[in-house]
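Following this message is one structure expressed as structure tokens.
Every protein chain of the complex appears in place save one, which is left out.
Order as written gives the chain letters A, B and C; numbering starts at 1 within each chain.
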Amino acid sequence: MTDPTTGVKTVSGGRASSAPLMGRDEEPTLFELSVTGRTAASFRTSGLPEWSAEELVPADHLQTEPTPVAEISERDLVAHFTRLTHRQYSVDLGAYPLGSCTMKYNPKLCDEAASLAGLANIHPAAPPSLTQGWLELLVELEDILCSITGMKAATLQPPAGAAGELTGLLLMRAWHAAQGRQRTKVIIPDSAHGTNPASVTLGGYQTVTVPSDERGLVDVAALRERLDDDVAGIMLTNPNTLGLFEEDIVEIAGAVHEVGGLLYYDGANLNAILGITRPGDMGFDIVHMNLHKTFAVPHGGGGPGAGPVAVSPRLAEYLPGPMPIRHDDGTYGWMTPARSIGRVHGWHGNGLALARAYSYILANGGDGLKRVAEAAVLNATWLRHRLRGTYDIPYDRPNMHEFVAAATNLKKAKGIKALDVAKRLLEEGFHAPTVYFPLIVDEALMIEPTETESPQTLVALAEALERIAADTGESAKAAPRTSPVGRVDEARAARQLIPTFDARPVTSTGDEAADTMESPAARF
Amino acid sequence: MTDPTTGVKTVSGGRASSAPLMGRDEEPTLFELSVTGRTAASFRTSGLPEWSAEELVPADHLQTEPTPVAEISERDLVAHFTRLTHRQYSVDLGAYPLGSCTMKYNPKLCDEAASLAGLANIHPAAPPSLTQGWLELLVELEDILCSITGMKAATLQPPAGAAGELTGLLLMRAWHAAQGRQRTKVIIPDSAHGTNPASVTLGGYQTVTVPSDERGLVDVAALRERLDDDVAGIMLTNPNTLGLFEEDIVEIAGAVHEVGGLLYYDGANLNAILGITRPGDMGFDIVHMNLHKTFAVPHGGGGPGAGPVAVSPRLAEYLPGPMPIRHDDGTYGWMTPARSIGRVHGWHGNGLALARAYSYILANGGDGLKRVAEAAVLNATWLRHRLRGTYDIPYDRPNMHEFVAAATNLKKAKGIKALDVAKRLLEEGFHAPTVYFPLIVDEALMIEPTETESPQTLVALAEALERIAADTGESAKAAPRTSPVGRVDEARAARQLIPTFDARPVTSTGDEAADTMESPAARF
Amino acid sequence: MGHFVPHTDAEIAEMLAFVGLSSLDELFEAVPAALRLAGGLDLAPGLSEPDVAVEMERLADANVAVGRDLVCFAGGGAYDHEIPSVVRRVAYRSEYVTAYTPYQPEVSQGVLQTLFEYQTLIARLTGLPIANASLYDGATACVEAVNLAVAATGNQRVLVSRGVNPQWREVVRTYAVGTGHEIEEIALEDGLTAWSSVSGSAGAVLVQYPNYLGCLEDLAEARRVADATGALLLVAFDPVAAGLVRSPGSYGADVVVGEGQPFGTPLGFGGPYLGLFACKQEHVRRLPGRLVGETVDTEGRRAYVTTLRTREQDIRREKASSNVCTNQTLIAVCCTIQLAWLGTAGLREMALRCARATRYTREAVLAIDGVGPLASAPVLREFAISLPNGMSGETVVERMADEGFLAGIPLGAEYGGGLLIAATERRTRTEIDAYAAALEKVVR
Partner (left out) sequence: MGHFVPHTDAEIAEMLAFVGLSSLDELFEAVPAALRLAGGLDLAPGLSEPDVAVEMERLADANVAVGRDLVCFAGGGAYDHEIPSVVRRVAYRSEYVTAYTPYQPEVSQGVLQTLFEYQTLIARLTGLPIANASLYDGATACVEAVNLAVAATGNQRVLVSRGVNPQWREVVRTYAVGTGHEIEEIALEDGLTAWSSVSGSAGAVLVQYPNYLGCLEDLAEARRVADATGALLLVAFDPVAAGLVRSPGSYGADVVVGEGQPFGTPLGFGGPYLGLFACKQEHVRRLPGRLVGETVDTEGRRAYVTTLRTREQDIRREKASSNVCTNQTLIAVCCTIQLAWLGTAGLREMALRCARATRYTREAVLAIDGVGPLASAPVLREFAISLPNGMSGETVVERMADEGFLAGIPLGAEYGGGLLIAATERRTRTEIDAYAAALEKVVR
């Protein structure tokens, strides 16, 4: 807010006008809130000699100017970030039907489990004698994940799904190499998530795309055409990104195995089949799981997650090491498999994320996990039925935990695109579905309600989507009108890149930006 | 939101349209979110025999119907209350210049101190052998509070300021009784807080009001007129509720003591004089403190607080018991003073609130507490100077931690009342000051910035108040326009009392209220 | 020192200049020189955050804690119930923690709606139509109930059952000195109030249900006695019991008070707890404390606001229904979330589990040689025992602590000594068996 009398913008840590409760102003950055000489920090009494920087650091290394961070009081700091949280949607505020992302409610008990001092304050290099609890947890979790996926052994190191994919591809590589084979290609469906081809490249393979057929499933004939001695394997997610179960999976597995290829299971959609069926039983050799989707590691605004990889017996000896193991005497330790591909993480994986997932699995149990899958599929199925007629359903057949709708007709009729639907839905009090993915569906709206949303929420979501479809195109284009900022100019962000506060042009936003670095205290 | 097609309101735990980030809808109540058969609860495995209710409770006591609470999933529960927090202003969002309330930033370290298991999980009836840490903390805190106020001994039992007042008045009563005197009146200034006269009544005394003079201070001559043998004592806060220091306090104390009366210090404004001067040195006999104002026990939306009472030597033996004491051998225990008035709390006072205050005092130390007072007074003084000319300052003389401005001229000129200023300020991103208090000032705006607000925040607040004064009357009357609800009909609330959800008339808000009890699930 | 004052020295200088002063000291010129503290406060200098943490942890570690060190069988108004993670994670969100009393309803709907839900829940649990937005604790809630009853009846004679928590009774007596109420106690017979001993007229009859010894009083009889004396019937009610037994409101209680600690508040050495208060419609203008009501905003949207404020001290001053200002809102928020988490079925389950654990503990304990029941009336979550060979409750508690148990609360002379033992839904069979075994050893 700019003072009309002075024309100068006051940057104040105590003004809440950016909190949507109060107004829709911008929230100043940390750097604008900074005032020379302020600090929130305080340090333990150490009793140590107070050697100066010059005594401690050789002159040629010592900095001449302190690194500028920000200078802010604890009060302003807390208020700033608290206001920022009021400018952020989250599962704890409402439904988040982002397809492929599984934004379920994450039980609070998992937060508490992961913050236990006896788990949080353990150094990763501490020897097994001091970390028996952690090792037991990891061994148990590996067993459970194997049991859920139908695999033989697992590594917990990969910190996310994509890291799991690459780990899996390196396992594939190592296995083929051990067979003395040089393979070059990995097949992925055209509906696959972008991390799949990106990982294939990093794994040293070429991506060969297999199209989906009119059912939305892998075109088996087309797949057969692509299978040859150069094929290292295939990466599939099942249910696939259309939310459809690959019904021909057994046939596919047979065909791939026939040419000596391996099957990789992208476990991003594991939520749909918990306790119903297992990748191992379908014929997969390598499975990664996104614990942050299936097992309630909250997504944290983009991470952290955890992407363990489980494998069939023949791949077990290639897993990254060291692996946590249970010794015969019941104690726990570490072991590196004979032909390990090596570490894929600086330590043992995203430990506290693994602990969260473990507590979630304990709470649900085998029965509860199956109920998770059932309710997730029931919710998605109900919503597909309800929206049929209002939105296009390009593949209107039994879906699993998610389904893809489309705004094709809406666009034709009123110019309402998938993006407009997404933005209008924000006004309705819901996060938007995933849009324009998978790439094979025009104007895609990929909807995954998850099992923690109640039937009442599904009704409300459906009603909102129906209202949007009944709207005028103009109304949809103007959305969102109730959020702290309106539609954001993404093109400008890319064209005129401002990746840091220090990169801001002196008059970047055309208004008062230039004043804001000046400490308002100077104006007393 | 009501479905236009069905006309029925969907009550959904997963819709965030009431979160100001998303929209400005109503938030449904717990009871509307309730769906028969749902629950979030789960219980420990006990291994105990599963006796039925009928086996455990005699038939004439047993309920025939379960007490209806609400039936809600953990997901909906968390979302509901999280959304409610987005509909709530707080210090952690921005400044809260509520005069008399001292809404300072409360350090997070105090929250952590109060949640230590070794403090939180202690049963209050556990014997001293098991509670040495707590007893030490309480004894230390008593000593510190005596040192800050200049008194001899203290009780930590009173759970809030008003309870402290009443405790103080009962001490006064006991003391007079012990002197064999029957006193009937307690004098309080016309600017006093409402709890003072209310407590006087409960203490069994009559309130005699002494007016303020043109300085805004106790009219000493008028006071002398009221002093006689019936006067048990006087209750003062110093600085008083105008934010002014009672400069004649020594003379006042002398006069009251002369007629055998006692001086009671309402410590709500202690923040102003920490390390500067002490009630004990001014001549006060009894002092209550509002730890939730001065020592950062956050106000919690209205409580809990803590209102310890400290007294001069002659009153020490009347304090409530049991009191924590340090034995000669360095261990700690309990002791009830010889002539104790008895308990004023079910246990030992608001323990965890006391622990918070203790940690705050440790963090600040003697030097830091003095700095608190200095900065609090500096902030209020600066703001008074800045607003002079824009608002009336009825008593424009050196103030302490707060000052009273008034909208008298604004009201005359444009019809902008103190209430309108308050509501407009909400739009500006600030909580409103205290309005219409103290009662002796017309259109009062009682402003207490507190020491944790930066000079930049004061500037922003002043600019906002200046903008409001420059506004049209209509604009002010329409405020607040940016909050989740607009001006609230307080008269209707009193006229047509709806104190519980169950008391709602079937069509209370004139619209869809009647539908909302019906489970939307019934409409699948 | 003073990590929490943001002002830099340069800013202080500028601000002083603006107000025409040259030092911070000059800000205090209104304070007579003779009153100025020359050397500042006689306190240690401020500590850093980590140093404070070290000191607070030292104090915490000097306590012997329930859960960490002891299995808790003590109650007496403070119970070791389960607190689920959602209470800690949601009720302690900073908007709840750092808000003031909701004076500006437009930006306080969060606290106001939560209190409205709280009032609804307390009304449902007590069986009365009006509940306030919280009082300090169970003890002071009794005081407020007594004050209301005396004001309503104009009769200062207050009859208090000895079945009421002795500390609460002491608090009632303390405050009665100010108000001038005459407090008379009604004795117990075999653990229950001896109603037949009551005669004359009175303004209030206060009884606890279940009472301090854990026994279920006869509230129908209490109502008859209150009617006979012209008194209001005040019931101090254990809200956990609402999961199993008929509400005091259903017996015709005029005012129901209670201690809300069992729902979401840790033992905390006795506070902050939560005073519950509910009453009949006809007493609403005498209700102490805050009341939230539903209304609408200018656009007709449902909204909440504190209402009937003319009862309160800030408006009515010496004629107010009570002097309460700051109350225990945050604890009421915890209570609301905990009750919502429990839900209808969970509240019943919790009460049932308490009753089962108590029955099991009682049977195990009474099987010990020399241990006897102090009363034979039915109990829910707590019961009283006599100890062999004149052993004191204090001795048993000390010895049992070495065995890893907080054994209970020693009973005073008015009950003839003995021990008050509580078993909540947190107690397992293993714990209870071990407790009984230890007790057997200890009393031998």
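Definition applied: a residue touches a chain if its C-beta (ideal position, glycine included) is under 8 Å from a C-beta of that chain, and two chains touch if they have at least 3 such contacts.
If you're wondering where the values come from, they're calculated on a predicted model, not measured in any experiment.
Student: Which of A:22, A:103, A:153 or A:289 touches the chain that is not shown?
Tutor: That would be A:103, which touches the missing chain.
Student: Would you mind spotting which of A:16, A:78, A:256 or A:406 touches the chain that isn't drawn?
Tutor: A:78
Student: In the whole complex, not just what's shown, which of A:11, A:187 or A:426 touches the removed chain?
Tutor: Once the missing chain is taken into account, the touching residue is A:426.
Student: Pick out which of A:111, A:213, A:230 or A:317 touches the chain that's been left out of the picture.
Tutor: Considering all chains, including the one not shown, the answer is A:111.
Student: Could I get the residues of subunit C that touch the absent chain, sorted low to high?
Tutor: These residues touch the chain not displayed: 49-50, 82, 84-85, 89, 93-94, 426.
Student: Considering the whole complex, not just the chains shown, which residues of subunit B touch the missing one?
Tutor: Listed in rising order, the touching residues are 13, 21-22, 35-38, 40, 42-45, 73-76, 78, 82, 107-109, 111-112, 521, 524.
Everything below uses one rule, namely that only the chains that are shown with their structure count from here on.
Student: Looking at chain pairs B-C and A-C, which one is connected by more C-beta pairs in contact?
Tutor: Of B-C and A-C, more C-beta pairs in contact link B-C.
Student: On a C-alpha centroid basis, what's the spacing between subunit A and subunit C, in Å?
Tutor: Result: the chain centres lie 45 Å from each other.
Student: For subunit B versus subunit C, what separation do you get between their C-alpha means, in angstrom?
Tutor: Distance between chain centres, rounded to whole Å: 18 Å.
Student: Would you please write down the residue numbers of subunit A that are in contact with two or more other chains?
Tutor: Answer for subunit A, listing residues that touch two or more other chains: 13, 21-22, 35, 38, 73-76, 78, 82, 107-108, 521, 524.
Student: Taking each residue of subunit C in turn, which ones touch at least two of the other chains?
Tutor: Each of 3-4, 6, 11, 14-15, 18, 47-49, 51, 84, 86, 89-90, 94, 107 in subunit C touches at least two other chains.
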